[in-house]
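One structure follows; several queries about it will come next.
Only a single protein chain was left out; the remaining protein chains are all shown in position.
Which chain is which? They are A, B and C, in the order written, and residues in each are numbered from 1.
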Amino acid sequence: MPSNYFEIVEDPIDTKDIIQKVEDRNAGAITTFIGTVREMTGEKRTIYLEYQAYKPMAEKMLEQIGQEINDRWPGTHVAITHRIGSLAIADIAVVIAVSSPNRKPAYEANEYAIERIKQIVPIWKKEQWEDGAAWIGDQLENVSYPTGKPETNGGDHND
Amino acid sequence: MPSNYFEIVEDPIDTKDIIQKVEDRNAGAITTFIGTVREMTGEKRTIYLEYQAYKPMAEKMLEQIGQEINDRWPGTHVAITHRIGSLAIADIAVVIAVSSPNRKPAYEANEYAIERIKQIVPIWKKEQWEDGAAWIGDQLENVSYPTGKPETNGGDHND
Amino acid sequence: MIKVLLFAQLQEEAQTDVIEIDFQEGTVTELKKILQSQFDFSQLSESMFAINEAYALEHDVVKSGDTVAVIPPVSGG
Partner (left out) sequence: MIKVLLFAQLQEEAQTDVIEIDFQEGTVTELKKILQSQFDFSQLSESMFAINEAYALEHDVVKSGDTVAVIPPVSGG
């Protein structure tokens, strides 16, 4: 699997490109997840978001997630692209595409991917609200990661 | 919600069109399911598929599924397009797009939609193999549908 | 008169996609018996019926002028 299946990019993401990477004559099912910048979170209005990544490691971690999925759901193909930089409301931050011969694994593997992204991929989001800005991090007070990998995370944009 | 959110079409489906129907400034998550024609099912090679629909009722049933989803997962938007006619390997038979403020409902509602399509939408598939053809129906021997709606189905292409 | 729409396997068995039947009023069960007596359908017992594009139950009433569809197990998706 070419490594451009797992990319951090600065330009807008075209969902179709990511879907094409996983198309397969023996896939009966393709699921995609498109994470977009949401305007309202409760009463709070987001003006824009800024994403930063530790790019080479982030791409490695995305690739690792793809490998974990192939191991758990044989026959799947996975492609993930995450955008960084300044994103406006409704812009696409991440696209995850999973193809599989059968639909159940395509859903499960896709959801697994977004959960793992929020755990282990070194990407950070700064929210710009009307009245301030903040880097968003773990809201669950994980003081340490004894397994060497963060296990959980929360408070993110599509939670 | 305009009724063209739920369509039976004869021409190829462009996934992007279906996604655009559910885009929303307050959606942080969009999931899509793309059901494609798979070549191999076990040892059996499909040459092509033919889909037939009771079109006006099928569109009503798709719309009903959308309504069920809006009721169960408030804040979601749903669009479903199913293609009929002759489809080649890797052609798209169905696209389901669901947007939601949060990702969990977007996955759940999308999977609910495909399960319901396979239960209640009057669409039929004829498989053309190398050595024969057959209309595919329920493999689970549901002799009757006492609730007035088929509850389950099986043996389909992306099962 | 009612129109009865046929699909998939049933359409091939009847060699037509619609049949007209002289039927004044009766239940789905009664209509089903008439269809079974006139055609050699293989799938009628596992089929659903729809009256005017809505699923019907066995005891629902079909009246002259209605469009009935026989819906064998579906396989979309």
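The rule we apply is simple: a residue touches a chain if its C-beta (ideal position, glycine included) is under 8 Å from a C-beta of that chain, and two chains touch if they have at least 3 such contacts.
Owing to the predicted nature of the structure, the values given are computational and were not obtained by experimental measurement.
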Can you pull out the displayed chains that the omitted chain is in contact with?
-> A
Taking the full complex into account, what residues of subunit A touch the chain not shown?
-> 35, 51-54, 56-58, 60, 82, 93-94, 114, 117-126, 135-138, 141-145, 148-150, 153, 155-158
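Simple rule for what comes next: only the chains that are shown with their structure count from here on.
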Where subunit A and subunit B are represented by their mean Cα positions, the distance between them in whole Å | 25
Using the average of all C-alpha atoms in each chain as its centre, how far is it in Å between subunit A and subunit C?
-> 49
Would you pick out the residues of subunit A that each touch at least 2 other chains?
-> none
